[in-house]
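Removed: one protein chain of the complex. Kept in place: all other protein chains.
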Amino acid sequence: MTEFEPKIVAFVCNWCTYAGADLTGTSRIKYAQNVKIIRFPCTGRIDFMLLLKAFGEGADGIIVSGCHPNDCHYTSGNFHARRRWIMFRGLLDLLGIDIRRIQYSWVSAAEGAKWADIVNSTVKTIRELGPYTDYAKVAGYLEKEVKE
Amino acid sequence: MQTENYLIRKSSLEKLFGNLIGNGKIVYAPKAKGNLALFDKVQAFGEITEDYIVTANSAKSVTFPRTEKLFSYHKSKESTEITDAANNTFPDVILWGTRPCDAAAFIPLTETFNGDFQDIIYNKRREKVLILSFSCKRSDEYCFCTSVNSGPGNTAGSDVQFTKLSDGDYLAEVITEKGQLLVKENCNLFEAKPEEDKEPNLAIVATRFNQEEIQAKLQNLFENPVWDDKSRACLGCGSCSYVCPVCSCFDIQDEAHGNKGTRLRCWDSCGYGLFTMHTSGHNPRNTQGGRWRQRILHKFLYMPNKSKVAGCVGCGRCSRSCPADINILDTLTSLQEEKPNE
Amino acid sequence: MSKIGVFICHCGENISSTVDVVRVAEETGKLEGVEFSTDYKYMCSDPGQTIIKQTIKEKGLTGVVVAACSPRMHEPTFRKACQEAGLNPYMCEMSNLREHCSWVHDKSEATTQKAIDLVRTLVEKVKLNKPLYPIKVPVTKTALVLGGGIAGIQASLDIANAGHKVILVEKDPSIGGHMSQLSETFPTLDCSQCILTPRMVEVAQHPNITLWTYAELEKLEGFIGNFKATIRKKAKSIDENICNGCGHCTTKCPTKKIPSEFNTGLGTRTAIYVPFPQAVPNKPVIDKDNCTYYQKGKCKICEKLCPTGAIRFDQQDELVELEVGAVVIATGFNVMQPSGFPEYGYGKYKDVITGLQFERLASASGPTLGEIRRPSDGKIPEKIVFVACAGSRDPAKGIPYCSKICCMYTAKHAMLYQHKVHGGKSYIFYMDIRAAGKNYEEFVRRAIVDDEVNYIRGRVSKVYEENGKLIVKGVDTLLNAKPVEIEADMVVLASAAVANPGAEELAQKMHVSYDSYNFFSEAHPKLKPVETNTAGIFLAGACQAPKDIPETVSQASGAASKVIILFSQNELSREPVVAVVNRSAPPVYSTCVGCFMCASACPYQAIGEELITDRKGNVIKRVAKVNPGLCQGCGTCVAFCRSKSIDIDGYSNEQMYSEVMALLNND
Partner (left out) sequence: MNELIQKATILLESNSVQVVIGYGKGSANRTRAIFITQAADCEKLIFDSRCIQNLAVYLTKQEIKKLGKPAIVAPIPVLRSIVQLAAENQIAENDLVVLGVTPESELVEFESFAAIETFLSTHRIEIEGKYQKTIEMIKSMPVSERFAYWVKELEPCFKCYACRSACPLCYCTRCTVENNQPQWISVASHPLGNLEWHVMRAMHLAGRCTDCEACYNACPMGIPIHLLTKSMLQDVAENFGTYGPSLDKLNALSSFKPDDKESFIR
């Protein structure tokens, strides 16, 4: 049996985490292929609905990452994002949407190694949790071909 | 066919249910939820409630589901492959415990789906539905079936109608061949029953207006303050349409996932502002008054004009569920007093 | 219908060695709307760009995806190429196959599959791109330079000499910075002050430079070309316009025992003081924390003595708002206090000092007038030990990086000692000698060969006092790790160069990024070494990383030239990545309902209101409106808008949504 390869989408800001992930590359630090990045100008731009959409389209895990507090390129986008995540996370948890599948992090442009660590540890967590079949069942209602 | 009457004992009713479930049929029946009764899939006889005037939702979703897959597609750069849902086989469904009004509602509903266009999916689903209605012993002030040519013991639309008799047993009126087949398959549960007047076992529902009169009046009531007056509190939601057993408006939606996708038919409501919104931003029906008028005219003028059947069976659900307490009977009775425009 | 061109770069072998680029081109070529796809060795090369340009013209492409390195590297390159071929530059997107794929994964099917996914995602995005046109904003041709060390001085002079106004803000009472504290400079041994002071004077006299000492940045708002800076001018307690700098006050001030910052605590100063004789401006300030009048309410001797009546005890800090077009950060560095290394005995033994303190001892203007004397008893040391890397390259207790300047200045210190103390013996404990620089290696050689400085490769394990001597115990790793013990009279620690204590706070005020050591981050380690991530803010000198003087001066001139380039235009073209509130035909006008939550969330106060009126002027609707000059394109408002009435060009709702869809649906 082949190992479960989780699909993980990373929503990252352009200035810190995207640059940090660039540094991971420049530093040739290896990490798992499962995580694919979508670039946003700022974590403040990341609409909570996009995270939900990602699960709806079959993501097993999500990473959301941006500048550390006080480091936002736009001064406060990440502060707004943080409040939004606090609320969103509470709501998802109440609804039984598995919040262990969303890893939030602050990764600066200088933290190439931290980015690799976030990716690898998230992949590990999601591997342990397995495919997100609960959500896939709901999302795949029209297909009714969800693989258990 | 001629209606055949049988008697079914109280205890046999549960056996009948057991036989149906045992044969792998899908059964929808009223289930209690808080203060409401909802039509829902049931597995066990005990899940079914008897304590309801009508269910909060109607039974129409068995033939006209709120989300119906019409087809799915898979496209590539060169070609597109389509899987038509009309080729699907639909399951046998039994509606257990519908009220006569709900059963009767399938008549106008079927008319709508067989007008200029014969809707294959609707018809395939309809063929598979067996309607076992239970006549009404109780009614409330929202009920007005008798005003729309129906009644608490109306058998139109039902395959079999059960009426609870004073001794707790049931009169089973078999109206259709489908109903006959049911009796045949469960003949040990049905006993012969001589002709009996079921009226004493039915609720009394006062006649509040005359449908034909209203229909005639509405020809000339397009411009009338009653529409705005009676809909002033309307919040513009779609609950009246969605609980209505006859409302059949739908919206076509495509849900795409990369190169794959599905075309869906989803319920829609004339109560929404967006229902008639044009791309330009212009909206010919731009107030709730206009929308309320449309709802009434559609049911009581346009539908009977077109297909001889009114679009209302008098179940009163729309009034019961309206969050702003807009009462269709209020509007209809006050229409009776209106003088038509010259 | 979209006609997208996909161009996969091998980046030599950087991408192609782990990603099957031919397959990526093949697979993405099958995507709907992709008109053309190819791979090439170096897309950024001239021939590579030519392929893109020709394909745009020949195939009539409506969008381009270049799958190569990070967009942070080459997005401008490829956008320019598209523009040259007649395609709006914003119709070009980059997929990051190098930093985010080939460099972080091993060669495998999964790596190639990820590359395909990444390219497909950008293909779907670019289909929804729309042509954007640069936004023009005016440029205020005044530069703000923070820090009056050699970096700030050089940058100010260069900008001023190009004909632009400069406001130079220095937190201390005088400009000059660390360089003014140095004795001689390597590798030429010319006197630091001799070469610096003329520049300081030039700054003071330059008609284009406004010098504010004893002042700090309070707040910075706005954006490139249009910053609004608030400067706190700390109360000096004197009226600078009246003071003639006679110095009576400083000689008569009764509080005389304050350790002099300029002399690194090796000398003293008064409460009203000029930090050093060559200070610019050469006018005193009152140190309120140490002034008898401010502390006890009595004294005012200086006020009585002042011939011009310039003392102002009631002076308050003043906040001044400035409009500037660019900022140069030149706030320098600090020297790590080696108290975290008890084995060296710093702070315990008076004769264990830092390199910077040694500079003051060796300086002709220093407390010993340039004679090397022990702080404890004023004796001339016969044996002196220098410890290099006292904190540097020490991830455990100090800092992991190399402070870069210590090897050279320690060689210089030993050399100065040998020149000043004939017959003295000097020892340097070192890890490696790093002398890369013009004439640097030769300089160190001279110390070893001509001046007979004893270099010992090894670490010092302990310094302790015994019979008036400092016993230095160490090891010589070149002699089979033989233990070494030296009875020294003085020990000099080449303590690490670290960021200023206020650096983090300053970076946050200015919204520039900084590294984990609190040094300010350049926008690109190689190609944008003087820019920060915030447009219009530049870096000069050791605030970015430890640097020697020539390097600092070069970077300062580099930063200055960036400012001058910016000021060479009257208008600035800004990235048109800005938010827009939707508008539509009547009767809708806009789906905005005017709740203005976006406005309260906007970090730039870029959202105002607009009244939509009918022909008679009656207000029909009140909606939000974005000022594109102020909007910086963060998109926070977009995620806030419940009715999705505000959107951002370049990262629109549709684009981000389609990226999520495309990334997760590989069919």
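As written, the chains take the letters A, B and C, and residue 1 is the first residue of each chain.
The rule is simple: a residue touches a chain if its C-beta (ideal position, glycine included) is under 8 Å from a C-beta of that chain, and two chains touch if they have at least 3 such contacts.
Since the structure is predicted, the reported quantities are computational estimates derived from the model, not experimental observations.
Shown chains touched by the missing chain in the whole complex: A, B, C. The residue from A:Asn14, A:Gln33 or A:Gln103 that touches the chain not shown here is A:Gln103.
The chain not shown here touches chain C at positions 588, 591, 593-598, 600-601, 622, 640, 642-645, 653-654, 657-658. On the side of chain B, touch with the chain left out of the figure occurs at residues 33-36, 38, 40, 56-57, 66-67, 140-142, 228, 232-239, 241-243, 251, 253, 255, 264, 266-267, 269, 272, 274, 287-289, 319, 321, 323-327, 330.
Touching residues on chain A toward the chain that is not drawn are 48-49, 52-53, 56, 69-70, 76, 79-80, 82-100, 103-106, 118, 134-135, 138-139, 141-142.
Definition applied: only the chains that are shown with their structure count from here on.
In this view the innermost chain, defined by its CA centroid being closest to the centroid of all protein CA atoms, is A.
Look at where the CA atoms of chain B average out and do the same for chain C: the two points lie 72 Å apart. Each chain gets one centre point, the mean of its Cα atoms, and the points for chain A and chain B are 46 Å apart.
Shared interface positions of chain C, i.e. residues touching 2 or more other chains, are given as 661, 664-665. Multi-chain contact residues of chain B (touching two or more other chains) are listed as 257.
Residues 5, 7, 9, 14-16, 18-19, 21-26, 28-31, 33, 36-42, 44-48, 50, 53-54, 57-59, 67, 70-77, 80-81, 84, 108-111, 116 of chain A are the ones touching chain C in the complex.
On the chain B side of its complex with chain A, the touching residues are 67, 69, 72, 255, 257, 262, 264.
Listed in rising order, the residues of chain B touching chain C in the complex are 74-77, 256-260, 280-283, 286.
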